[in-house]
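The structure under discussion appears below in the form of structure tokens.
Every protein chain of the complex appears in place save one, which is left out.
Take a look at chain A:
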């Protein structure tokens, strides 16, 4: 059996599904359950990471300090992780998180923007903390580009590097090509895969990643996350075990943790709704969903057409204004026709 490290961002990425409103009791209860299951890393924070509680993406129910100290107290065996986006959080946030006993830091950047992480990866390396770099929206870059970006992150001090399938667009061969290219480029540095389930492929993609040499695989209880959700942790772990990968996780305790998560963290587990399938196929940031549906309804165009056109234009988060253009264009062409 080859070992893989399971990284569990339920208490961070899951926040997106509940508008960052997880309370301290919920955080503590899940962290204790995850710890009992011996999940290696439990990640916590606002959905967009340290320092990201804001009107722009939504204020969190609890402060970073409260969240980190609560989860720290709940963990006996598991290591504690957190996440940060440069430009949202700063080195001051990292310094405070180190004081809270964070073991693993994830610095997130768009797939082609690794240089944004240079400062913070260097800071964490100098502080003696374990720092990972994750490339988001990775379907927008080729395997070669991702390999180059990953090598750059390692040069900055990342001790693990990998990709997030943020739009849930990949099929297993896509993952194999990308993870293989990255593994070849970074050699001994552990490679990370973080899946999303828009096309029902998150578990299969994660197994493909492990087969291609990824050593760190992300999963969330019940797939807790925005839209169609993330890779479902309690499915991922036994499937990896059957595929020949050792996780060190206790299956029954893991299932208990997932049951607790469903009862105490979420109003309902994520489902693969029609619009999530479309955004996954189109390779578009799922956060566009609300505006696409709203603006499409007002202009009487099919929101599915809007998603595919946004995908064709390679729209990314922050380009919400493009939705207006696309809707206007589609409604115009319909009138002409």
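The rule we apply is simple: a contact is a pair of C-beta atoms (placed from the backbone, for glycine too) under 8 Å apart; a residue touches a chain by one contact, two chains touch by 3 or more; residues count from 1.
Going forward, contacts and distances are computed from a predicted model.
J.: Assuming one chain is omitted from the figure, identify its UniProt name from "histidine kinase", "Acetaldehyde dehydrogenase", "ATP-binding cassette domain-containing protein" or "NADH-quinone oxidoreductase subunit L".
T.: When "histidine kinase", "Acetaldehyde dehydrogenase", "ATP-binding cassette domain-containing protein" or "NADH-quinone oxidoreductase subunit L" are compared with UniProt, the left-out chain turns out to be "Acetaldehyde dehydrogenase".
J.: Quick one: which of A:21, A:115 or A:142 touches the chain that's been left out?
T.: A:115
J.: Among A:40, A:86 or A:223, which one touches the chain that has been omitted from the display?
T.: Considering all chains, including the one not shown, the answer is A:86.
J.: Name, in rising order, the residues on chain A that touch the hidden chain in the full complex.
T.: Output for chain A: 54-56, 86-88, 90-92, 110, 112-113, 115-116, 118-119, 314-316, 318-319, 321-322.
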